[in-house]
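Shown here: the complex without one of its protein chains, the others still in place.
On to subunit A.
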Amino acid sequence: MTDHTIAGERDGAARRDGVPAPTPGFAYWWDRLGIVAVLIVLVALMAAIAPNFATVDNLLNIARSISINAILAAGMTFVILTAGIDLSVGSIVAVSGVVAVLCAVADVPAPLAILAGVLAGAVAGLLNGLLTSYLALAAFIVTLGTMTCLRGLAYTMTDGQPIVSNTLNFRDIGNGYMLGVPVPVVVMAVVYLVAWFLLERTRYGRHVYAVGGNAEAARLAGVNVRLVTTSVYVLAGACAGLAGVIFAARVVSAQPTAGTGYELDAIAAVVLGGTSLMGGRGRILGTLVGSIILGVLSTGLILMNVPFFTQLLIKGVVIILAIGIDSLKRRPLRLSR
């Protein structure tokens, strides 16, 4: 039995003329704004406890520190919306950083070096996408494999040593300011604008949701399921490439260990933002809020001088709590389970 039958009855009752459709209740608004409410409470709490939290400088710092994870999470949102997963984005961060730095060291102009890094990420994503959609391999396994391969590639390209370049020509993308706003924050904003537009305002976006909602129905409705599936991994890879370039610019070097474990933070941000791991349901702006919550939490805990080990504990609990609340609010629909 599914929710459907109960809902069917509800539909039948509502069919009687004169019964108005129920007005949006708590569940409706919680679904859309609940996570924002959590963020507001969190910020208020931090501002009250940590003395220098609510300063412009600090807030800009937080924004800059979350930008890399937020950009990764934007790409990850596309993948998870199709009911996939991409564990390789952390390794892509390392590879693309190495590629960009090697280009810069070889006197490639900054814009091209950045582009090379992003393209490296996109190519890695293409590999993930082709293996997942055309060979019908499980995304978890494919990206687990490429995660390891790409990490190995990053070590190979650098001989296992960081490549430090104090004259890195694209360092501004990590450390610069644009009208007083850190450049990574500007990049993040652009990424989210584009992602939002793609998902909410284009045919492609509808197809992404459709593939995640019901791949077979999407195929029979004429959606090119393989192409859509491949494309989301390319987007995730490109986002990871961009994040990798920013990371390299921040640390003014290519680090083969860059991005280790970042894939999990990105997934956490996506899920915190209300996107279902089962695919087909979620919002890109939710992901942004999810990343901000994680960032605010980290920074706030540092400002409060909470030991690092305890920070990890608290972060884990917050993630589980947020997901728990999310599933609680859906429970009324599952009476029969």
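In the analysis below, contacts are C-beta pairs under 8 Å (C-beta built on N, C-alpha and C of every residue); 3 or more make two chains touch, one makes a residue touch a chain; residues count from 1.
Heads up, the rule we're going with is that contacts and distances are computed from a predicted model.
Set against the options "Aromatic ring-hydroxylating dioxygenase subunit alpha", "Ribose transport system ATP-binding protein", "Anti-sigma factor antagonist" or "Radical SAM protein", the UniProt name belonging to the omitted chain is "Ribose transport system ATP-binding protein". When the omitted chain is restored, the residue from A:Asn214, A:Thr260 or A:Gln311 that touches it is A:Asn214. Taking the complete complex into account, A:Asn224 is the one of A:Asn58, A:Asn175 or A:Asn224 that touches the chain left out.
By the touch definition given at the top, subunit A reaches the unshown chain through residues 1-16, 19, 21-22, 25, 201-207, 209-210, 213-214, 216-224, 280-281, 335-336.
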